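A quick write-up on the structure given underneath.
Note that this complex is displayed minus one protein chain, with the remaining chains in position.
The block that comes next holds subunit A.
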Amino acid sequence: MGEFKVHRVRFFDYMPSAIRAMAFNRQSERLAVARADGAVEIFNFSDNYFQEKVIPGQDSRAVEALCWVDQRLFSGGLNGEITEYDLENLKPRYTVAAYGGPIWTISSNNQGTMLALGCEDGTVKMFEVLAEKVQFQRNFDRQKGRIISLSWHPSGTLIAAGMMDMIRVFDAETGHATHRLLVERGVGASKSREVVVWSVAFLSDHTIISGDSAGKVQIWDGVTGTLLRTHLVTKWDVLALSVSQDQSSLVAGTSEGTVIQFQLISSTVGQQDKEWVRTRTFKNHSHDVRALAHTETAVVSGGMDTQLVVRPLLDKVEKNTQESSLRKIVFPHRSLVCCAKKAGLLLFQFPEHLELWRLGESEGHGKPGDSLTVKTKPEKLIQLKRKGEDHICCSALSPCGGWMAYSTVSSVRLYRLQYNNNNIGITKVSRLPKDLCSVHQLCFSSDSSKLFASSSHSSVIVVALNQQECTYLHTLKPKSSSRQPVHLLFASEDGKWLATANTDCEIHIYNLDKLKLHCTVPVYSSYPTAIAIHPLTSNLVVVHADQQIFEYSLEKKEYTEWSRKLQKLGLHSLWLERDTPVTHITFNSRNPAHIILHDMFMFCIIDQSLPLPEAKTLLYNQMTLRSVPEPERIRHSHAFKICKNFQHLLCVRLLEDHSLVVVERPLLDIMSQLPAPVRQKKFAT
């Protein structure tokens, strides 16, 4: 296979944002996650937890609570506004001020007709959900102290509200408080501090469950307003609660990073009367668990340590299947790095800014395993701060390094870059075509003469670039009526083809010479996570969220022979068990049979000329091959050359000089930037 020179890059200080809130839509199996920077992400639990949509954040929007109403997503935040999201155009649809100060919680009734808001000023505000908007209906009796948490009774007639030192039960019809449940403060020094009821859950049998800042999970009788049971689960705060749909299981998240499960079971075998019994403790977080979702088969948790953890409940899933393994989602399922492979430049995308780096140069040669002397150090050429309140949603760098573009939900900016020796000039291209305002993906053609931008209804705007100006050329539209956004764009090396993939799993191929749709790849049930067109054969390679790989001939408009062979044999089970998606595909111009792709934990060179690994073959065989003498290697080799030397990969690219660039972001580096956890784990505690 051969040697590679690898630029090992660790200077991308990517820092994910903490998870603030989440809401699980049981119908569509979509999880909405809100992060501290205001971004909202949608994960598809029916398709390998793929992060299918990202709505970028905004400086003033701190999302404190999320709520699904049918297929509509609402959020409330500390800016005091309710926001409904446009999930097709990946931006806020509208915002409505609630006029009650910061909104702490938002909750809809089972019928999906009403939204209840808990506000800083002590009111519970009711908004009616209408077809195109939400409309203020009424205020409940105003309380002293903020409303921190809310839960509707499934019947929609009562609402439990968690406040400071108490829980109030309101009649949803009259808006009057019917019960006041006093929550005990912590003991000792915290006696003087108000206890915050961070979370409440109102069950159909009128049981109210609360989690509070004194570390208690309490079970109340909502009819009589009496305390039934107290579980002291932590010295710190119980921040989040979530109840399973059948109301037989409950999880509580704490500041210690633990998630504690309670189940409604009879305490003695054979008895009818059931009670809430503490059953399991999961410790998958180092910091506060701020948000929880109890799905049918798993507990989903997230918090300060930025990781989204899916912990299957082993009594609900089949053992030793992919479904039964723990998943941690740390990196976004799309690329934040652009590489100008001709110029040896890297563009890093942060929500607030972009960084353009020039790679270093080495001196001399070395044998495998060596580190070469770095003659020229890598250099940060530009740090470009974004304009406006909206965070950057996508960015692109032209292969020659002469153009750079980024987009927010409200605008696109294009820059011309000029390099003369050590000076770099950056010029903003002032007049952009007016169609180029809200885009989801950006991509330059390989000769840097065109910019492609995906827009609403899966359309792609084509813009021509020359020296100082850019002109609108065309809008490519698919034949399908999909309203979903395009999340992947790929322009072929020869400038002839443009491939797009949208969140309806459709892949369209456009002929750029004719500026019209060439074909649509047969729709596969799983999301495409990476697409690429081979520079010589014009075959499209697609990798999906379920780890399947397809190769489609654009000329013949059919799957290639190799692809059929692969499907017939089936991919190796270890390949399918990987739990991070392939986020980029590239090719090796020296050897047309090579396909280079990577996920978070490995990169792989698929050699199409070699036999495919069979089920019994050792998939990760690099160590074996290294140890056997060269003549024997051919006997052990197979098509999948997997390298795990570099880990927590954000990007693997092949430069024009055939050296590899790997951008690593070790999780330890991310952990070390987190604030100190409330409780350090001590020996034997």
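The rule we apply is simple: contacts are C-beta pairs under 8 Å (C-beta built on N, C-alpha and C of every residue); 3 or more make two chains touch, one makes a residue touch a chain; residues count from 1.
Just so it is clear, contacts and distances are computed from a predicted model.
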Given the options "very-long-chain enoyl-CoA reductase", "Nucleolar protein 11", "EF-hand domain-containing protein" or "Actin-related protein 2/3 complex subunit 5", which would UniProt use as the protein name of the unshown chain? "Nucleolar protein 11"
Absent-chain contact - pick from A:356, A:476 or A:625: A:625
Sole residue of A:10, A:26, A:191 or A:658 that reaches the chain not shown, by the stated touch rule: A:10
Which residue numbers on subunit A touch the omitted chain? 1-11, 360, 362, 366-372, 374, 377-378, 605, 622, 625-626, 633, 637, 641, 643, 645, 659
